[in-house]
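The complex appears here minus one protein chain, its other protein chains still in place.
Labels for the chains are A and B, by order of writing; each one numbers its residues from 1.
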Amino acid sequence: MKPIVEMKNIVKIYDNGVVANNGVNFTVNKGEIHALVGENGAGKSTLMKILYGIEQPTEGEIVIDGKSVSFKSSMDAIDHKIGMVHQNFMLVPSFTVAANVVLGNEPIKNGFIDKDQVLNVTKELSDQFGLFVQPDAIVDSVNVGQRQRVEILKTLYRKAEILILDEPTAVLTPQETQDLFKAIRTLVHQGKTVIFITHKLREVKEISDRVTVMRHGKMIGTVDTKDVTREQMANMMVGREVFLNISKPTMKRAEKRMEIQNISFISETGRPVLRDVSFNLYAGEILGIAGVEGNGQTELVEVLTGLKRSAGGQAVVKGKNVLDRTPREVRQKGVSHIPEDRLTNGVALKESIEENLIVDRYFSKPYKKGMMLDYRLIENKGKDLIRQFGILTPNGKLPVESLSGGNMQKVIVARELSSNPYVLIASQPTRGIDVGATEFIREELVRLRTEGCAVLLVSADLSEVMSLSDRIVTLYEGKITGVFPDAAKVSEDELGLFMLGIKHQTNEEMEKFL
Amino acid sequence: MSLETVIRSILSTLFLASVIRISTPIIFPAMGGLIATVTGVPNMALEGIMNVGAFTGVMVSAYTGNVWLAILAGIIAGVLMALLLGLFHIYFKTNLFIGGLAINLMASGGTVFLLYILTGDKGNSSTVKSLSVPNWDIPVIKDIPFLGEVISGHPVFTYLAFLSVFLVYIFLYRTRFGTHLRAVGENPEAATTLGINVKTSRMIALAISGVFAALGGMNLSMAYLQFFQKEMAAGRGWIGIAAVHLGARKPLGVLLASLLFGFADAVSNQLGSLNIPSQLVQTIPYVTTVVALAVYAIQQRQAALERMKRYQKEHWEALAAHKAE
Partner (left out) sequence: MKSFFESKGFRELLRIVLAVSIGLALGFIITLFVSEDPVGAYKSFLLGPLSRLNRIGDWLEESLTLILLGLVICIVFGASQWYIGVEGQMVLGAMAAGCVALYVPLPPFPRILLAFLAAMVVGALWGLIPALLKAYYNANELVTSLMMNSVALKVFEYILKTFIMTPKSRSISSEFIDKPFRLPTFIPDWPFLQTIRELWEKQTSVTIMVYIVIAAVIVVYYLLFKTPFGYELRTVGLNTKFAHYGGINVKRTIIMSILVSGIVAGLAGAHLTLAIHNKIISNMTSGLGFEGINIAILAGNNPLGVPIAGLLYGYLRAGSDVMERSSDVSRELVFVIQAMVLLLVTAERLLPTIQKRVAEFKESNDSNNGSKPDLNKVKEGDSHVA
């Protein structure tokens, strides 16, 4: 096996001082499927961005096919036959599939775009590599799996020999994932090399020839996939027990706080994202939703918190249905929400920390005094929360954007938890933030639960779900496939089967515990 | 005057010809606006550039005696103003609308300022002898009854305007560069990863829109009228922008929208001869825009709701069927 990509001693330090890659050596052999794994923030995306020319290394050398290269932009990488499919697709929604495939280098006849050739080229590539697409379809109307295939065709159109796929299965259904794997095998069979970024160890075992593990910007090791188990990979990724030991005093089943009945949600493209979901939230309990991202968790949270309209169902809190009500009405019933998309929904970046902390309470006493806001009080309350939640800032009047990611999340957590919520819905509460803040937030969630709040936890971090939750529910393709009343008694493998829809409890089995 | 007379006068050749004439200085900025808008940089300075074009064309034609040189000068002036806007917006992050406002301000102030210096008059340039573009009596068509009178005999600019719609269509949908512009407007990040230079594309798009706006301005001062007047564009730059929105950002739609405005304007002129006060009648084009935009927006919302209702029905039926099993 001959190395086709050699990244030697790559160092990447960003302007803000973050060391994303610290002396990484990464080699890929021609014709192999090479998995690159690591947690969020391990540095794998950065490494690939460097390989694709989007970023420049602070130090280090890249050798492609024996020749040392220096990429100033992704166009240079493309010239060297490297293609990349990003997590968020780079497609023009109103163009056709075929137009997107050839975008930037359209075939020309007599100075004008050769429409027939555009279609032909697309069809040929599609057939050659077994990547089914509808060349005439408008990209906006095709599903995610097809969009991804369009992205792959784009790279093949530009003669890519080395394909980098960044978390490709994150948005795919299991069937689409299998289709993708079939396509990857076809590509490799025809001589291409595939680098596959993922944090799903099962997929690593299924498809890759070799796997490289990264952690905290360093390369931990490269092994043949057949010689390593998932537990071993997990250990390399984290370096300690993946499963956290968070002490939780056992709680007895207390009163029902939110009754979720028959909730459905349909996406704008007509896809039923949630189908008839029902379960209950109880006081003093963390209910974790385990599922691969994209199975309806996001929409479930949005619908329960008033951000999106449902396609049916009820969510009853304190005797009243809060589904399809305004966010304020939902909040008035005592439901707080830590949003998944914290920069978009959770904060106003240019507003002060103090003012971010009051968005759910500024209109009532004591914050509102007569017709004015009591800014002295707002300042003091802000100081209290900053102290209580350990938010690192010299001054509560600074804009939220001056804070680090972890501290921004603490602002959100401080606000949502300090309203003494009846129900807390937390979506990806520790995603992408530093270790210290993560631990703190998890402890706060447990504290809240022990004090009697009903907590709904949605997280892509399975170990987090399993360690924090008292009860777990698995969500697959918008339906609940299983409920596990004692989170401590179920294994990751077992959960995985339900998360992937391979196993499915019957309604009778589930009814008792939902 | 009876209703019958009104209708008869609307269906007259004179009226229809006037619609074509009045629409022309709307089609030009609308086309320019279209190209800039689909590239993601809606040109808010169309109004000002029209004024600059109108002024430059008149002045250069008066001083050089050459119409074509004047047109070239007007185009160059328009392009420069557009590039100035582009420079400040794309490279210095000035907000597009505010930058456009600044250019418009500079244009209205600057043209009157220079007008005074060159002619000593602040209202219009009638003291200098400027030229106009020739009319074109189309050989065969001019003899066709009714149609001939409507279509033939307009200044060259008019035919250019209608031709430009076709050219813009070809440009945007059949050439590489035009397609790239559309990609830049819809997903600049994607365009960048494919090697398309977003900044350059946008500058060029603005420059092109400057050409169109300048032509529109010159159409005002060098076609039927032969002088420059303060604030000559009289809001047509803004109507051009409205037409882009009304026409759903497609060349044909924008043409139809521009014709709609031209028609409404012409009708209000016609009705002015009835004892309906001309001002109220003159509001027709503007009210039309608001109504059209409202209708469009409401319709979008309704369509989405209808679609969602349909999806929901399908979904519930599927659920019920599933439960029945």
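To be clear about the criterion, a contact is a pair of C-beta atoms (placed from the backbone, for glycine too) under 8 Å apart; a residue touches a chain by one contact, two chains touch by 3 or more.
What you see is a predicted model; the values in this text were computed from it and never measured.
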For the full complex, which residue in B:L101, B:I138, B:L256 or B:M308 touches the chain that was left out?
-> B:L101
Among A:T225, A:S404, A:S418 or A:T450, choose the residue that contacts the chain missing from this document, as touch is defined above.
-> A:S404
Of the listed residues B:K129, B:R301 or B:H322, which contacts the missing chain in the full complex?
-> B:R301
Absent-chain contact - pick from A:E106, A:E355, A:E444 or A:E492 = A:E355
Among A:E59, A:E206 or A:E509, which residue is in touch with the absent chain?
-> A:E59
Where does chain A touch the missing chain, residue by residue?
-> 11, 13-14, 16-22, 39-46, 58-59, 216-217, 305, 307, 326-328, 331, 337, 339, 344-351, 355, 358-360, 362-363, 368, 371-373, 375, 404-406, 432-434
Of the residues in chain B, which ones touch the absent chain?
-> 84, 88, 91-95, 97-99, 101-106, 108-110, 112-113, 116-117, 122, 235, 238, 241-242, 245, 277, 279-280, 282-283, 286-287, 289-290, 293-294, 296-298, 300-301
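Keep in mind that, in the parts below, only the chains that are shown with their structure count from here on.
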Roughly how many whole angstrom separate the Cα centroids of chain A and chain B?
-> 45
Name, in rising order, each residue of chain B that touches chain A in their complex.
-> 170, 174-176, 179-180, 182-183, 186-187, 189-191, 193-196, 304, 307-308, 311-312, 314-316, 318-319
Which of the residues in chain A come into contact with chain B in the complex?
-> 73-75, 78, 90-95, 99, 103-106, 108, 111-113, 154, 264, 266, 268, 270, 272, 275-276, 311-312
